[in-house]
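All protein chains but one are shown in place.
After this line comes subunit A, so read on.
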Amino acid sequence: MSKQINVALIGNPNTGKTSVFNALTGLNQKVGNYPGITVEKKQGICKLPRGVKAHIIDLPGTYSLNASSLDENVVIELLLNKNDKDFPDIAVVVTDVENLKRNLLLFTQIKDLQIPTLLVINMADRMKRKGISLDIDYLESKLNTKIALVSTRKNIGIDTLKQLISNYKEISVKPCLDMSVIDPAYFDDLKKTFPNQLIYKLWLVITQDVNFGTITRKEFKTVEDFKTKQKGDLKRLQQKETIKRYQFINEILKKGKTVDLSQAKDLRSKLDRVLTHKVWGYVIFGAILLLIFQAIYDWSGIPMDFIDESFSSLSEWVKNQLPEGAFTSLLAEGIIPGLGGIVIFIPQIAFLFLFMAILEETGYMSRVVFLMDRIMRRFGLSGKSVVPLISGTACAIPAIMATRNIENWKERLITILVTPFTTCAARLPVYLIIIALVIPEGRILGLSYQALTLMLLYLIGFGTAITSAYILNKVLKIKGKTFFVIEMPNYKLPLFKNVAITVIEKTKAFIFGAGKIILAISIVLWFLASYGPGEQFNNAEEIINTKFASENLSPEEIQHKVASHKLEHSFIGIAGHAIEPAIRPLGYDWKIGIALISSFAAREVFVGTLATIYSVGSDEEETIKNRMAGEVNPILGGPLFTLASGISLLLFYAFAMQCMSTLAIVKRETNSWKWPILQLVIMTAFAYIVALIAFQFLK
């Protein structure tokens, strides 16, 4: 028999649910999205004893089945929809031994849906240190379940867990709470109307705004009539239900769990005294941010140079090895430089995700949220906006999705609107190459000018985000309850495996996501740069030969002149020339114009585009940087990339909204075209004006 067992992993945030998932599936996992929404769907395969396979879904972390966000909604929708192909044969609820009481609330809710439910008590390695002892037999009998005592850190209990999963049919589905005790009249009435339905399931349908599949909706159609009670009354019943659940849990834990406080060693309060301190807390946070930027700029420089050079050599090698022709040219001048533009991201993206993963895993991120809430609120943001603003330094897309746990809509909307100002990784290659070209190499007080410029750009991005938040807060008239709650988890040493998997998965997703766009654009650009209409393009050699016939030029010089003449009259050259009048006041030429146009799809395309444009027709093996340094300003003469045009370009990229994926995600998260269009227009206009002022002032 080879029937797969469907397993749903469910648990509160910070219980190590993902560690359990990683321990069960190893690298045998797949991250995707739930259809139609951008909630991450993680699933994997786990081999159980006797050749049985389990298909495991790691559901988003939630505190209860009463969903308050899109992510949490996924959990309840799956558990209520028996027709879903992923509907679990068994639910595995992961809990943290130190927060067992609160974690069990979710367990009782799921158990009441009469799905076989297994309890994982995680972080068992901490029991001794905290003086906790558990009476597992007692807990199993009172909760009517099987318990796996697990420590993913010490790799204990995973085999037991697998064993228990494979015997899922033995688990009782007896519910924990008799709903009638909450309001006998109301629930008896409900029971009479739907004799074949689970009361708790009905109750969830009544109290939630869940988007059910059509079948489920039909099944529950008449439930609408039961929303007779006022919202406030329903909430009072929910409160009563919660109290009853806790009574049940407290009763059980009184005997099942004992804590000997004299044994407990409290690392939390010692660390918190420093890390959330009124002064030291902020100093440490600042130092950590500095360290992150140091890593991105300095440490990733070496692998990035290496990647840059390797791709130029590869391109050269291909050109020499393959027979001349359109295909070789496409490969060497379109695809390889384009790919290089993607691969060069990997070190920085990986570093950013690495730090973000460590900050999350250790529990430090919640302390930052706590420290920053008051300050951020002054700007119309929430402490929780710090996480999107920091992850925005990697990529605005996951950052905007991370705003989902901001409870207040206005604070959330403002966070979404200003996050694209933070310096995302896609801007980095643009910054790095322009800084290298126009900022001198000297040092001041041991800090290099170039590093300082980069740091300044980050500060400008962050400062603009904060300032525009402040303005938006004054302008936007949205009323809503301010509400904020965040769990302060225990401090934990990050698990290497968790961090590694996060870094690999996220980097991969980013590279492949952005990669597809960059590659496509590179190919299109190569085509547009290699072909052109009319006489000027097709007879370039003749034209140049006649033009310079009198001057005694070497064959190389002639070839170079032909190539640039061709480029100028190719399709892309024509497009670039068309927009040149608009961008000349900013100090750019038509080649940069092409890069600007193409980078409205995605900023990172800029370097790739220039690489493609400059390598078309170029002969020598050269890095992109050297080619850019050699460019001459067609009007003013002298190098094209001067301090003035460089700064102007840097500022343009700092402010302009050049990312279609971000606009798409903003549309999806705000459910309206109004906000992304506003972002596009305002940010780009602002960028143009600032770049204009900068160039005119500096030139």
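Structure notes:
By our rule, contacts are C-beta pairs under 8 Å (C-beta built on N, C-alpha and C of every residue); 3 or more make two chains touch, one makes a residue touch a chain; residues count from 1.
Operating definition for what follows: contacts and distances are computed from a predicted model.
Look at the chain that isn't drawn here: its UniProt entry, checked against "Ferrous iron transport protein A", "Aspartyl/glutamyl-tRNA(Asn/Gln) amidotransferase subunit C", "Branched-chain amino acid-binding protein" or "Ferredoxin-NADP reductase", names it "Ferrous iron transport protein A".
The residue touching the chain not shown here, chosen from A:Phe194, A:Tyr449 or A:Phe484, is A:Phe484. Listed residues A:Tyr246, A:Phe285, A:Tyr449 or A:Phe600: the one in touch with the omitted chain is A:Tyr246. When the omitted chain is restored, the residue from A:Gln238, A:Asn538 or A:Ser564 that touches it is A:Gln238. Of the residues in subunit A, those that touch the hidden partner chain are 63-64, 66, 68, 98-99, 101-102, 105, 232, 235-236, 238-239, 242-243, 246, 268-269, 272-273, 276, 278, 366, 369-371, 373-374, 383, 407, 481-490.
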